[in-house]
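What follows is chain A.
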Amino acid sequence: MKRVLVISTFFFFLAWIGLGRAAESIKIGLIYPLSGPIAYDGQSVVNGAKLATEEINKKGGLLRGRPIELVIEDGQGLPAVSVTAAEKLINRDKVVALMGCYRSSASLAVQAIAEKSKIPMMSVVSSAPKLTEGGFKYYFRNTPKEYMLVDVAARFLVTKLGIKKVSFLGPNDEWGRAGLEAWTEMMKKHGGQVVSADLFMTGETNYQPYLTKIKSINPDAMIVQSETLDGSMIFKQAKEMGLGMIKIGSGPMASQKFMELAKDASEGIYSILPWVHTYDTPENKAFTEAYAKRFPDRGIPDKYGAAGYDGIYVFADAITKAGKADRESIRKGMTMVEWKGLQGVIKFDAKGQSHPLAFITQNKGGIPIVMGYMETRE
Partner candidate 1 sequence: MKVGTSHIWYVIGIVVLALLPVVIRSDYDIHIFVMVWIFSLLVIGFNLIFGYIGQLSLGHTAYFAIGCYTSALATLKWGVPFWVGLPFATVVSGFFGFVIGVIALRWRSHFFVIATICFWGIIHLIILNWVSLTNGPVGIGNIPIPSIGGMLFSTKVHFYYLTLIFVAGALWFTKKILSSPIGRAFNAVRENEPLAESVGVSAYRVATLAFVIATALAGMAGSFYAHYVTYISPEIDEFSIMISILVMVVLGGKGTIFGPVVGALIFTFLPEYLRFAKDLRLPIFGLILIMGIVFLPRGIITLPKLILSRWVDKR
Partner candidate 2 sequence: MKDAFFSAEALTVQFGGLTAVDHLSFEIQQGEIISLIGPNGAGKTTAFNVITGFIRLTEGAIRFLGQDLTGMKPFQIAQHGIVRTFQQTRVFPEVAVEECIRMGAHKIAEKGLMAILTNSSRYKQKEKEILERAEQILTFTGLKEKASVLAKNLSYGEQRLLEIAVALAAEPKLLLCDEPVCGMNPEESRSTMELIRALRKQGITILLVEHDMNVVMDISDRIVVLNYGKKIAEGSPGEVSENKKVIEAYLGGSLKCSI
């Protein structure tokens, strides 16, 4: 019995040394909704980030061999939960950078904590304008503000498709209200007009009252801002109710999951989004294949996957430029980032806002075809 004891302590000792010698990993904290109605899209962002991390670590990591380690927490997209998750990542896991929160309200809450704890934080999904107008030094965002995207879309609708009157349907949360404000302002700017607007509760199932109203108004086009889940139901019910007008959706309407859920109701729908897999550049093609291989149940990546992927590479670029992996140097590195990612060249302005590309696509036979793209401007 004694001999066994001696051998096991020996192995234990060996393992302990082994651990110590490997280069100390660079910990990046992720806070995304992994439960609740938007868990599906939250998981896509995390998948993109995992794929990027594995690729970087396979190529030997950063700063002479230090691997990136992702510490992932479920923020549920709720401010209270995301704040507690952030506290854990900052104080217990001692991460050097934060990426997160998906919903703008959660990002707004964690932004204040990150600033107080002097840790660099980047959002790749939250699009509420307020996030980069608060003068936060430690906050960066690699996704366009709502109205930057809508500006491109509105110009396309009015000039290319000659649309004047539009109806808006979106969720009753900060993303939906920011979208409504953006569309109202941008349509006016380009000579169009938003004739009716309805805000539904997220996760709702019955959209018929809103669609009936839109059908009665019969605008030139119908704008629907929603996640994959709500969007599939809205457009399915719109088809069932025979709404013929031009339909414009938000990013998720170009995702493969949306095509599966909405089936023939997804035909002809335009989308406005910061990234789409049919934008043929070598990086995109490589990413799409790698993502589909790594996550077979998910298949073709959507804009959330690309956002997570680009986010990690932006952090990697910042760390390499800064030469060190502590919080303060990464913050300095972020201001020097210039990275040709999936969403075009990523560079942060003084307020931490980047200007990725904006694509307009139309679904034809279940494939989102790129109709045009432009760099987003303030």
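Observations on the structure shown:
The working rule: a residue touches a chain if its C-beta (ideal position, glycine included) is under 8 Å from a C-beta of that chain, and two chains touch if they have at least 3 such contacts; residues count from 1.
The candidates came about this way: all candidates are chains of the complex that A comes from, given by their letters.
What you are looking at is a predicted structure, and each value in this text was computed from that prediction instead of being measured.
Touching chain A in this complex, out of the candidates 1 or 2, is candidate 1.
Those residues of chain A lying in contact with candidate 1 across their complex are 35, 73, 78-80, 83-84, 87-88, 90-92, 104-105, 108-109, 112-113, 116, 128, 130, 134, 172-174, 176-178.
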